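After the structure tokens below, expect a handful of questions from me.
All protein chains of the complex are present and in place, except for one that has been dropped.
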Amino acid sequence: MVPPAHASECDEVKAGSGLVPPGSENVWDHRDPGFRTLAELEAIAARRTMGHVWAYIEGGAGEERTLAANRAAFRRWVLRPRVLEDVSEIDLRTAILGNRTRAPVFVSPTAYQGEVHPDAEVGTARALSAAGLLGTYSTLSSSSLEQIAAASHGPAPWFQLYLQPDFAVSASLARRAEKAGFSAIVLTADVPVLAVRDRQAEGGFAIDSSVPIGNGRDILPPSREPELQGEVYRLRSEASQTWDVLDRLRESTGLPLIVKGILTAEDARRAVAHGARGILVSNHGGRQLDGAPASLDALAEVVAAVGNSAEVYLDGGVRRGSDVLIALALGAHAVGVGRPVLWALAAGGESGVRQYFALLTTELATAMALVGRRRIAEIDRTLIGPAPGPARLGERGPDRADGP
Amino acid sequence: MVPPAHASECDEVKAGSGLVPPGSENVWDHRDPGFRTLAELEAIAARRTMGHVWAYIEGGAGEERTLAANRAAFRRWVLRPRVLEDVSEIDLRTAILGNRTRAPVFVSPTAYQGEVHPDAEVGTARALSAAGLLGTYSTLSSSSLEQIAAASHGPAPWFQLYLQPDFAVSASLARRAEKAGFSAIVLTADVPVLAVRDRQAEGGFAIDSSVPIGNGRDILPPSREPELQGEVYRLRSEASQTWDVLDRLRESTGLPLIVKGILTAEDARRAVAHGARGILVSNHGGRQLDGAPASLDALAEVVAAVGNSAEVYLDGGVRRGSDVLIALALGAHAVGVGRPVLWALAAGGESGVRQYFALLTTELATAMALVGRRRIAEIDRTLIGPAPGPARLGERGPDRADGP
Amino acid sequence: MVPPAHASECDEVKAGSGLVPPGSENVWDHRDPGFRTLAELEAIAARRTMGHVWAYIEGGAGEERTLAANRAAFRRWVLRPRVLEDVSEIDLRTAILGNRTRAPVFVSPTAYQGEVHPDAEVGTARALSAAGLLGTYSTLSSSSLEQIAAASHGPAPWFQLYLQPDFAVSASLARRAEKAGFSAIVLTADVPVLAVRDRQAEGGFAIDSSVPIGNGRDILPPSREPELQGEVYRLRSEASQTWDVLDRLRESTGLPLIVKGILTAEDARRAVAHGARGILVSNHGGRQLDGAPASLDALAEVVAAVGNSAEVYLDGGVRRGSDVLIALALGAHAVGVGRPVLWALAAGGESGVRQYFALLTTELATAMALVGRRRIAEIDRTLIGPAPGPARLGERGPDRADGP
Partner (left out) sequence: MVPPAHASECDEVKAGSGLVPPGSENVWDHRDPGFRTLAELEAIAARRTMGHVWAYIEGGAGEERTLAANRAAFRRWVLRPRVLEDVSEIDLRTAILGNRTRAPVFVSPTAYQGEVHPDAEVGTARALSAAGLLGTYSTLSSSSLEQIAAASHGPAPWFQLYLQPDFAVSASLARRAEKAGFSAIVLTADVPVLAVRDRQAEGGFAIDSSVPIGNGRDILPPSREPELQGEVYRLRSEASQTWDVLDRLRESTGLPLIVKGILTAEDARRAVAHGARGILVSNHGGRQLDGAPASLDALAEVVAAVGNSAEVYLDGGVRRGSDVLIALALGAHAVGVGRPVLWALAAGGESGVRQYFALLTTELATAMALVGRRRIAEIDRTLIGPAPGPARLGERGPDRADGP
């Protein structure tokens, strides 16, 4: 990770929050993102982003235990390559909820993309259309969902829904998304209230009504914290909505429902019971409950609980082709990417996002070739094994013959 | 942790030890603590505290193995969130030994609060009264126990007792506490002698008779080290007192007894057998036996041994709302906080302490909402699981189908 | 590892890539490598090598997980010494595929040694001849295979083969090697395409046709990345070659075949089934699939699968005598060394390589003496045990008598 300190040394023109003078957007649009590796992408993005926005992008909740765990979890698995297979043609295509896509990767929702680059969600949508990939767009998008849909010419995008205090507003958003051409509703289930996010708090970025939202003035961001009233803490009314909100949403829209933010087998079964067609195993990129498990660590229990009743996706810590391969080998149907998309937007707008996904899918194709698999359907559990750590006290090892 | 080096750069007016000119107390009283996160609180406190006092606050025994273990232990557990529960109202209230309190957190005893801020224990007591929380106050308080009791308008505080060489003095302290309105005696069992505390020794702070104690000139701090006499080491006479001191204390006061400093099932059973109503699982904040287990690691064995015979509490490494949740899920009835209270005092006196507990309880309410629990009684072992680390040599992983 | 930054501070004359003026080669040939330890060797090499070449030498694929794992794997084993054995004479001699050699170590193939030092592969061959050790030389050698063979007066060297798009070219290389006096063909199986190597990409070194190859202009380096054509990725045609390429090679040459790049029992069995006489357990020095297991972690499963059907070798992370001993105790017949040979070449050309192997074999003889073994055949599994790490949550330890 690039330390936020680097970001504060930035002296380039900034996007968002009124910091960019009108008419200056072209500064970004035509800039070459110019990165050769993921580390360079992150470094360039850090230099081109205001410090408080960078803290918002990079930070997680609390001490960032879960943020770190998301990456560390991938390092606990090794890939077991098979050689001398015919890998002269690698086909990454798959279908996600019936939508054909060029690869089993999609963009997970992130809010306020306009704070990062003037191309905002429309730029992301154009880049994904060119790449033949699926995007998910936040209730809190800087662009309106109609603008995003209009810019999407590839797989029909998904709309991420933050429950609103008034269910009618939620339902109206879902109907707008359906009408605009989105192909699924991704219901975020892990934000009854925002978590305490230390890095963001220290950086000075606040998720509140001062940040413009493209979907209209009546849309509320999640509430910021529980409020002590007398002897108890009260949350805004959407925190009272429970699983039957899925049933009500299905009455409001014909779009399939995906529940995002599930980390246990128990909740996965409940989601299926309430008609979810997809489950996105996620800890909100380490931005909600600090101490929640890494997404990858929760994946196996969800896959086992769901079986064939729904498609299971994962986001959290996915950066490279080998990460995708590991998640798929553990049972994910497709995986979502979050922060790297913001890095790519910050580094080069639409063209940065295009370049990032070219890198990611080339890496995935390369990793497939190196493990000896040609098709996504050929990825299975035998491709991975646990990465060994030290032995335990008094342990004798797997096959030691002699003894004391 | 903030390195002590930061503290030594401090050029502000200092509290305690005669370093503050008479009449200057208001400098602290009305200063805004001004922190947004726990890390900022610690950093501000480091700047506002003399180096030798800071070494005393932050340091532990020996190589600080146990000090570090206390924090690390929380990172070995993950919280398993349940979503889409009705969490619109979060009620943290509980009863501790029958006293109603606003949350299952209390202040663990720390000595010499007047060295940290002129508000001293009276300031802590006022802040806790406002927050509806329970405080424990040390035999070695800078304020007298009567002053503390007079300032306490919330849950009746607890009095921490260091056994004195002469039991009559111990008994007299217990009777004074009962008379003043304290609601329990917390008998510290893990200090027959002070441990070797390297950081404190290098910093230059000594626990000895030169530091004023509010409870009277006849009260002795713990003895500093074993004394070699001929061929054996001798300790001061309170080190000869054993479990029956609980029986003798119960003859001297009607207050319930809590034993602090228990880390094994064996001792927990003995405490119960001698009439303890509460057991505080603690390693003295890593300040006594370096090499002792993290409090959290010892909790499960104590809870299992005690069953319903006494309430079990924990202190050591508790900093944030998620820490509280983990400890409660492992069976603690309530948890104590130590160093952060000193940070808060140092940063802003009474008002700093108030602000810290507002942060802590808001964090706890948020964490409850994020795991889907509304009441303290709903917290159970299913909320947590072990945080995975690397596999072991030769290990095949949980569900691998193929083999060599 | 020496950070590449050190290399960039280098202001000495450089080898390769036309950077060295003609006639200046003697600058290297007679320079004293002058290292006392392996760390000094690496540091000297870093100073004497251009930054982009150093990044090529030292770097691995992706995030260098596998590169780091190769070294870490050796630290998960301890050596169990036996004392007071007669170790007055230590004999390291062994036979590798029937060739007598002075020690169970050989040089693994590395390309483009002329970029590192003008002595190139011919210098390596001379040094190994003097040491009585076996070398493997890359298809991409800077010297021609005929020059290398002519310089080899010790154990007959091995020829590493990168499959060419046209099998006839592969077969022709194998025949040239046989004719020149090589004693085996080492078929690299783990490069259907080059992996993404971040450090190398950032350093600016490219494996492509701009780097001269000694074996002729018709020899192709591996292809650089999959190419997106329409909706699928295509690789160069050698990526379609499968296990029967071994059978075809055996028709082209009478030399024994060794398959390099095997990390699973499955592939080891297939190699044996297709007539491989040796299996080199390798992850290409962490330069191909990032996320692949450490070679040492894969060794036991390959050894168990192969039994006596073929000799099993290992490379990846071998640096010192104790590493050799650990690998042999786990069942390797001999082990290959890669990067240290390049360090030695960079530091002192032929004489550097000679000095490195004097150090390595002396270390191995010393380690043998210290574990109490005189002959290679006496090395067995009882010499090693797993290095212990921390216990697991709730674990009681091996022989604890009491309980809660």
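Letters A, B and C mark the chains in the order given here, with residues in each chain numbered from 1 onward.
Just so it is clear, a residue touches a chain if its C-beta (ideal position, glycine included) is under 8 Å from a C-beta of that chain, and two chains touch if they have at least 3 such contacts.
Quantities reported herein were computed from a predicted structural model and do not represent experimental measurements.
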| item | value |
| --- | --- |
| Sole residue of A:68, A:130, A:265 or A:358 that reaches the chain not shown, by the stated touch rule | A:265 |
| Positions on chain C contacted by the hidden chain, ascending | 36-40, 74-75, 77-93, 102, 132, 320-322, 325-326, 358, 361-363, 365-367, 369-371, 385, 387-402 |
| Residues of chain B (touch criterion as defined above) contacting the omitted chain | 62-63, 65, 69, 73, 76, 189-190, 192-193, 195-196, 198, 201-202, 225-226, 228, 231-237, 239-243, 245, 259, 261-264, 266-267, 270, 288-293, 297, 300, 381-382, 384-392, 395, 397-399 |
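Assume only the chains that are shown with their structure count from here on.
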| item | value |
| --- | --- |
| Distance between chain centroids, defined by C-alpha means - chain A, chain B (Å) | 39 |
| Distance from chain C to chain B - Cα centre to Cα centre, in angstrom | 56 |
| Chain A, residues touching no fewer than two other chains | 385, 387-392, 395, 397-399 |
